[in-house]
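Only one protein chain is missing from this complex, and each of the others stays in its spot.
Think of it as A and B in the order they're written, each chain with its own count starting at 1.
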Amino acid sequence: MFCLHICYFIFLNYGKKKLITNFEHLERLSNRSRYVARSCKEIRDRYNEQEDGLYYLTTANGMVYQTFCDMTTAGGGWTLVASVHENSINGRCTVGDRWSSQQGNNLNLPDGDGNWSNRNTFGTAEGATSDDFKNPGYYDIKAEDMSVWHVPNNFPLDHWNLAAILRYHTNNRFLRLYGGNLFQLFKHYPVRYNIGSCSNRGPAVPIVYDHGDRETTRMFYGLKPRKEFEPGFITFRAINNERAAMAICSGVKPIAGCNTEHYCIGGGGYFYPDQCGDFPSFDYDSLGMGQGWSASKEMTEAAVLLFYR
Amino acid sequence: MFCLHICYFIFLNYGKKKLITNFEHLERLSNRSRYVARSCKEIRDRYNEQEDGLYYLTTANGMVYQTFCDMTTAGGGWTLVASVHENSINGRCTVGDRWSSQQGNNLNLPDGDGNWSNRNTFGTAEGATSDDFKNPGYYDIKAEDMSVWHVPNNFPLDHWNLAAILRYHTNNRFLRLYGGNLFQLFKHYPVRYNIGSCSNRGPAVPIVYDHGDRETTRMFYGLKPRKEFEPGFITFRAINNERAAMAICSGVKPIAGCNTEHYCIGGGGYFYPDQCGDFPSFDYDSLGMGQGWSASKEMTEAAVLLFYR
Partner (left out) sequence: MFCLHICYFIFLNYGKKKLITNFEHLERLSNRSRYVARSCKEIRDRYNEQEDGLYYLTTANGMVYQTFCDMTTAGGGWTLVASVHENSINGRCTVGDRWSSQQGNNLNLPDGDGNWSNRNTFGTAEGATSDDFKNPGYYDIKAEDMSVWHVPNNFPLDHWNLAAILRYHTNNRFLRLYGGNLFQLFKHYPVRYNIGSCSNRGPAVPIVYDHGDRETTRMFYGLKPRKEFEPGFITFRAINNERAAMAICSGVKPIAGCNTEHYCIGGGGYFYPDQCGDFPSFDYDSLGMGQGWSASKEMTEAAVLLFYR
């Protein structure tokens, strides 16, 4: 199991750091509330901060929120803006499927909950591996690149980096072409049932790996999808054979077959047959076995954390 | 379409204001965290603020939150305390119907979720046109009058005023008679199935228009309801022929027929037949056509923003 290598380390360190409150440390963190910036990149640039952790950000309208900044990967300055967490792989667009729909599989609601392109927010940074998360940065920050971490469910924030099964980022500034963030990108490419056919997918952007590689990415998905995608990309707004829309194929680019429901996440409000959900059909024929069409247990039980820079 | 007149303007201005962070502006907004006040009216009076936007407020118990203040309409000082947003007009008291019930149409839950008269809160000011919103001001502020904005779904906060299809307010200090806010008013007039008959509705308060008029109000509803209400009022706790309770008939006063489910919003947890929802039966026979009993597309797809002063 992926955890064997690191769980013991984490266990050993847990007690020391947390049992007695270090007030100096706590006051230092607390002083970050004086920073005024719209992104982690601005925090890094204005205040010369290089430590990973929680910071305060402010939207253009002045709304204040806390989120996690990755200040180390490839120069740092990455803002956590969202996480996609599968709370119940058997649920079919039930409560908790905020990145597809919480209304059941529903032909009358082709956009589902619409959270990929609205200003609704939910969850907290510390809870980002325990439930869905979306903060105002998702729509407010003007960014150039994205980073993605796949972190096993329920891992604590201070161990995300170490625990992640995959980490990678883009570096070609593709978001400049699509309005500077996913909120704008998904206005160009709506995550909506029946918006087009399999060939109408959005951009596929090459990635640089920070943990893992193309081969490990491939192995986290099922035997059969492995023949239908190419690892090394983030792909946006995929569409499957049945005209269902998905938001992100994280780590891969569909190249054949159009059965994207087995390896892409998020979605509109309708899938035929009933595969509706945040991780739509990751459990198709052999849940967590990585056989047939189904994704591995590691992938199915990891939250997908989305960063901007 | 209502948007034609203003969308181009909004598009033109979007880039200039938001692409590069104006730190001076951001720090000015950020300094508002020093204000201590329980309402936008107090912000205006104590700090002489006249700019629309987000401010910090504090409840009597000391809970701090951010919300939008309208500092311009009729002297300003209006606090946004809630929005009623229909996330799925086909859903019948499903997830997201917080102003009626998320438990399905249910005779055993006559009060539904009970949010009109409890201290539960949800959503954010910036997300108030993307999802339901209710902040502590709803139950904490002692006010005299109300203002209502009908804003097309997903419009950004800085364009609400311009984009609203209707804006109006009361000016007779009616809330003094009902405990100073809707939380108290709805204790006097519970939004509960079978609490009384059509004749037991709550107060109907005359309004002054800030955008739109009695005739435009009338046209946003269906052909048949137009014969059953009189525009120019906010009416509270309407009851229909089938003894279902609704919270607010915004812009109108029922005068005949008792088919209020086609033009009043919010509700208890049971409607017969199954018309349960935040906008109960706005889609009765011709969704979005403004024909028959159904409301117009403009009204069905606009969030109802509630302000106190």
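The rule is short, and it goes like this: a residue touches a chain if its C-beta (ideal position, glycine included) is under 8 Å from a C-beta of that chain, and two chains touch if they have at least 3 such contacts.
Everything quoted here is computed from the prediction, not taken from an experiment.
Visitor: For the full complex, which residue in A:Val95, A:Leu177 or A:Ala256 touches the chain that was left out?
Guide: Selected residue, touching the omitted chain: A:Val95.
Visitor: Looking at the full complex, which residue from A:Asp131, A:Glu144 or A:Glu230 touches the chain that isn't shown here?
Guide: Answering carefully, the residue with contact to the hidden chain is A:Asp131.
Visitor: Tell me, which residues in chain A touch the chain that this view leaves out?
Guide: 17-19, 21, 23, 26-27, 29-30, 32-33, 53-54, 66, 87-88, 90-91, 94-96, 123-127, 129-131, 153-154, 156-158
Visitor: List the residues of chain B that touch the chain left out of this view.
Guide: Missing-chain contacts on chain B: residues 36-38, 42, 46, 58-64, 95, 102-104, 106, 108-109, 113-114, 117-121, 136, 142, 180.
The rule is simple: only the chains that are shown with their structure count from here on.
Visitor: Fitting the CA atoms of chain A to chain B, what rotation angle results, rounded to the nearest 5 degrees?
Guide: Angle of rotation between the two copies: 120 degrees.
Visitor: Based only on mean CA positions, could you tell me how far chain A sits from chain B in angstrom?
Guide: Their C-alpha centroids are separated by 33 Å.
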